[in-house]
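Note sheet for the following structure.
With one protein chain held back, the other chains of the complex are shown just where they sit.
Labels for the chains are A, B, C and D, by order of writing; each one numbers its residues from 1.
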Amino acid sequence: MLEVDGLVKAFGGFRAVDGCTLRVNKGEILGLIGPNGAGKTTLFNLIAGALQPSGGTIRFLGEDVTPLSTDALFHKGLVRTFQIPHEFHRLTALENLMMVPPGQPGENLFANWLAWGKVQRVEDEVRRKAEDTLAFLELSHVAHERAGNLSGGQKKLLELGRTMMTDAKLVLLDEPAAGVNRTLLRKLEEKILILNRERGYTFILIEHDMEMIEKLCHPVVCMAEGKVLIEGDFHTVRSDPRVLEAYLGETPAAIERNEFEHDPKVEELREQELHKEDL
Amino acid sequence: QNVKVGLLGGITGPIAAMAPSMLDASRLAFNQVNEQGGILNGGRLEVVVGDSACNPQNATDAATKAVNIDRVIATVGPHCSGAVLAATNSVAVPAGVLVVTPSGTSPEITRINDRDLVFRTVPSDDYQGRALARTLKARGITKVAVAYLNNDYGKGLAESFKAEFEAGGGTIAGYSGHEDGKASYRSDLAQLARGGADTLVIFDYGDGTGLTILRQALENNFFKTFIGADGMKSEAVIRSLGAANLTNFFASAPVGEASASLDAFRTAFSAAGGNPDAIFTTTSYDAAFLVALAIEKAGGDRSKLAEALRAVASAPGEPILPGEWAKAKKLIAEGKDIDYKGAAGDHEFDRAGDVPGQYAFFKVSGNTYEAVGEMK
Amino acid sequence: MTLLDFINFYLVPGIVLGSIYAVGAIGITLVFGILRFAHFAHGDMATLGAFIALALVTAGMDPWTALPLAMAITAGVAIGIDRTFYDYLKARPKIVTVMASLGVALMLRSVVQMLWGVDPTTYVTGIVRPTDYFGILLRPRELYTLTAVVLIVVGLELFLRRSKWGKAMRAMSDNPDLARLSGVDNRKVTMLTWAIVGALTAASGFMLGINTEVESMMGWHLLLPMFAAAILGGVGRVQGAVLGGLIVGIAEELSVFILPAQYKAATAFALLLLILLVRPRGLLNGKVL
Amino acid sequence: MDIVGLANYAVFMAILIGIYALLALGLNIQWGFSGLFNAGIAGFFAIGAYTSAIITSIPAAHRLGGFELPLLLGWAGAMVVAAAIAWPIGKICLRFRADYLAIATIGIAEIIRLVIRTEGWLTGGVRGITGVPRPFGDLPYMQSQIAYLAIVIVLVLLAYLLVERQLKAPWGRMMRAIRDNENAAAAMGKQIAARRLQAFVFGSALMGLAGALFVHFNRSITPEAIDPMIATFLIWIMLILGGSGNNRGAILGAAVIWIIWSVSELLTDRLPTELAIQAKYVRVFIIGLTLQLVLRFRPEGILPERQPVPPPRT
Partner (left out) sequence: MPLLDMKAVRGGYGDADILQGVSITVAEKEIVVIVGPNGAGKSTAMKAVFGLLNVRGGSIVFDGEDITGWAPNRIVQRGICYVPQVDNVFREMTVHENFEMGGFLRKGDLSAAYERVYELFPDLKAKRRNLAGDLSGGQRQMVAMGRALMLDPKLLLLDEPTAGLSPKYMEQIFQITRDVRDAGVSILLVEQHAKQALAFCDRGYVLATGANRHEGTGQALLADREVAEMFLGG
């Protein structure tokens, strides 16, 4: 579905993406990990047309899309989120979502005069969809708040919500979990899986949350210094010594949740709690 | 009963430097009226000052207020042509208010469909430019460069000067307009000087850009002789450049018949603390005095004002000089005809309400200007 | 036309004019860069500065001695204006402050007109013929102007790059909240900025005045070319403002070769458009606010 | 001072307020909703005014036209030409951001002003154009003023409805989104450049119409009318003070500012007559000061940008 070949992006003398080659098949959720500054976001920017590559090609659905602009790519079915939330700060949360669906008749200057009825009908549909999305993201209570006034995590959710407002073929998610509450994150994971299985969305997911990567992604690609370091299933990638060294740190075990779950002290406390409830 | 007259000046706009003297000159006329028996049956002329800022928006605003709120029956001004056009077209003429402008020089003013309500005491650009051209020829100058300010005043003068000068066989060796308010005109001057002329004719204002141009021309030895029109005949030129540097600077300016009128005005205005050499003061004074005479003659009836204005301004009749209000009032009361001889000229209005000009040629002498000859 | 003529009558005037624009443009670019708004009262502040210097000269001072004093006084006025009119708008969208500065422009102008009238005057009566330096004609006042500009630019650049307060200014312009969290007193920084800007406006007004005349609209006429210069160089870039000022000044003087002189004022803008087409954020890649 | 006079004055003020309201509405489309810093309003105003003047005025020897065509043609022409000139300008300039765009448009307005002043064969140069007809201009003063006011009101109302509907519609939402964050809007498939251009041209057409209304009201136009202080900056003050992003605010702002502008003179006229000239300077001071006071107490504008809540579900 997406083929990235020898992609290069240089900022001055520095090559943020340096000959990156990557394939994404339809129906996959590809996990993209790598140390900070590996070039993951830059790769997204290149794929989504926000930056022009200094070299290499990008093919999407069999077509060379290297020179296309962001908005043209969107219409081909490629949607992305931003790592640092790009909300429309003076629009309400609801409007942030309602503006997304493409081809709304009301976006045509003249339709607003000649086909007001149709504009209204579509508008109602869009609105319903946006409200449902907000409800799912637990943002209904701030639906009419200016997006600029939302909390850091809420903005991230809104960012994600935008991708749910349109029929996409390929969705690029840039660290959707950062700053998002873990309980909600579990729900989001479900949603991503549903979109993937039932609606056939393909995802590329940048994350530093290993739990999420493990749960959702196959294959997993690890980037470092602008190049693909290794590609494979989660466990292969995670146990690769280079990945351990560059990305996970010397003590990968420390970050696994199992460590806490099996912490004997915690287990003990939990037992006590259970007893309390029983009483 | 008192009579209200509007005085619409370009107080805060581009001619802010000239407006105060012009308004003072007009006010002098009104004061003389009030001191010498008042208007009609001993009433006072009340002056309503408005600011036209030299642009149409402000001019219509000021005129509307004067006409509707203050109920003036005539206005002296507005000052700039654009302001005159807008204020007369949209306010004064429809409302039937007499307008006499002392400084709107654009030929377009002639063409206003004015129901004979719009007059001016300043000649249309045409006259002075031509007169100046003939004077220069008479003084043996055959090759000049021309720098003009690109507004209705400067451009109008320059065009008529050029036409007449060339028709008389003279050579224009450089001809360029410039915009107001720039800090340097040296390259303009250098460009003009390349034509090889010794004489520079400047159609501009002496308390504006004209001063800058003259200074930069003098400082860089660009020309030998400098000629200006009435706009350049400003005290500011002498004050800031120094009389010693201005021995080759001449200017034309409109004057009254035999200068008796002019002298009367100069004495009175100087006594009132004004500067009679400032540009458009004579026309401003005449406009105000004429308006007062017209009101007196028409007996305060606004529908007869225009007719009355023509009657008091033109021959035949007993000559009235600036300041002779009491005399004029008496004659009018006796039903005698009068003919105002203004400080800026005779003011025989033609059908469009325009006047031909009479001019004299001035040079700097001491710290002021001195006439050196009539202009034909 | 000889080369010397070209230098004397086109280039030198262009450079002198350009330096005057440059000093004004530096102030504009500082307000742009640090306080993040277009300061439309800049021209009229320059007028005020020029008139303050005039008052000092009238009181018997030599013009070039009056300059530093006028700069100091205008700096004080600038701080006062900020305290009274701009300060309470700082939490609002910047455009509101832009409008406030238009109001201040009107007020300053009318104050000047009320206090000093509207007639043009000069610091020194008479004309000054230039001295011949190997064929190049220069006047002392032009030499002083150029020297003053160089001193100002070098000093300011050092201050902004090297000193702690210069950095604090840049930090505040970048992210005012974070600057406060780092212990920067934004009030002090703002005051310092206005002090510098006020002094610069006075300098530009004075230089214009000594090279031409002093009159109440002089600053307003200067405003647009100064803005063009600031933008041309790139918002927030001091060297950019200098470069922009010189380019605008020289371009205006040279434009008479190719365009009718009436279009002189347009050359600054035509050039600006051309340069922005190639470099949309100015020559030195200025900020986008 | 009597009632009729005051009424006349009020009618006159209302006409100008209507013309400024059109300008402010045009600017609101550009700035309030699309974030385009157009500081060259005077240019489009002038283009509209001159176009309509040339189309409808009586023939003159020294300049283009007049063609003595019907008034409606003049107005339509004003809008079309203003839009047609805005199009290439927008095409080139809209890629500049914020203040760069502002200065670029100021520059273009200056160039337009200089062209109008200098190219006499086209515009009459510094002499301007006279003999522009005014609808119902032959009626007596008061009736003709009132008739013109009616026309202005109808046009302002039409423009208001037009703009208001566009802005409540998804189009407005999209424009506001582009204003807030163009990268994100592009990522959501919106064609930033084309949409901006649309708003720029749309707003400029309204400014052109305002110019046409102005020229027919005055029956003449000279280049002095393109003074940026009045035809650009004053409009900005109106919009920001009225409430940028709010159409009713734009109209209200036009009213408030013009009333301040005009009525301040009545105030300073109370000063002793010896100070008549100083009074005019004081007036400018008062205008500046009042502006500060209004900004002080209504810094968001009189009617701030509303959060347009989409219509409820049906």
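The definition used in the following text is that a residue touches a chain if its C-beta (ideal position, glycine included) is under 8 Å from a C-beta of that chain, and two chains touch if they have at least 3 such contacts.
In this text the structure is predicted, and so the values were computed from the model without any measurement.
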Item to complete: List the shown chains that the missing chain touches in the full complex.
Response: A, C
Worksheet entry | Given A:S54, A:S69, A:Q83 or A:N108, the one touching the chain that is not displayed | A:Q83
Worksheet item: If the hidden chain were put back, which of A:P35, A:G56, A:P105 or A:G161 would touch it?
Response: A:P35
Item to complete: Could I get the residues of chain C that touch the absent chain, sorted low to high?
Response: 164, 167-168, 170-171, 173-175, 177-186, 287
Fill in: chain A residues that touch the omitted chain in the full complex
11, 33-38, 40-42, 83-84, 138, 142, 149-154, 156-157, 175, 178-186, 208, 210, 246-249, 251-252, 254-255, 257, 260, 263, 265-266, 269-270, 272-274, 277
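What we mean here is this: only the chains that are shown with their structure count from here on.
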Worksheet item: Of the chains present, which has its C-alpha mean closest to the combined C-alpha mean?
Response: D
Practice prompt. Please flag the chain sitting at the greatest distance from chain C, going by CA centroids.
Written response: A
Worksheet item: Between B-C and B-D, which chain pair is linked by more C-beta pairs in contact?
Response: B-D
Discussion item. For chain B versus chain C, what separation do you get between their C-alpha means, in angstrom?
Written reply: 37
Practice prompt. Compute the distance, rounded to whole Å, between the mean C-alpha positions of chain B and chain D.
Written response: 34
Worksheet item: At which residue positions does chain D touch at least two other chains?
Response: 114, 117-118, 281, 283-284
Worksheet entry | Overlap residues in chain B, where contacts from two or more other chains coincide | 12, 19-20, 150, 177, 179
Practice prompt. Give the pairs of chains that touch; include all such pairs.
Written response: A-D, B-C, B-D, C-D
Worksheet item: Any idea which chain B residues touch chain C in the complex?
Response: 12, 14, 16-17, 19-20, 150, 176-184, 186-191, 194, 207-208, 211-212, 215, 218-221, 236, 239-242, 244-245
Fill in: Interface residues, chain B side, partner chain D - complex
7, 9, 11-13, 19-20, 23, 47-51, 54-58, 60-62, 64-65, 67-71, 80-83, 85-86, 89-91, 94-96, 106-108, 111-113, 150-152, 155-156, 177, 179
Worksheet entry | Contacting residues of chain D [partner chain A, same complex] | 165-166, 169-171, 173-174, 176-177, 179-181, 183-192, 198, 202, 305, 307, 309-311, 313-314
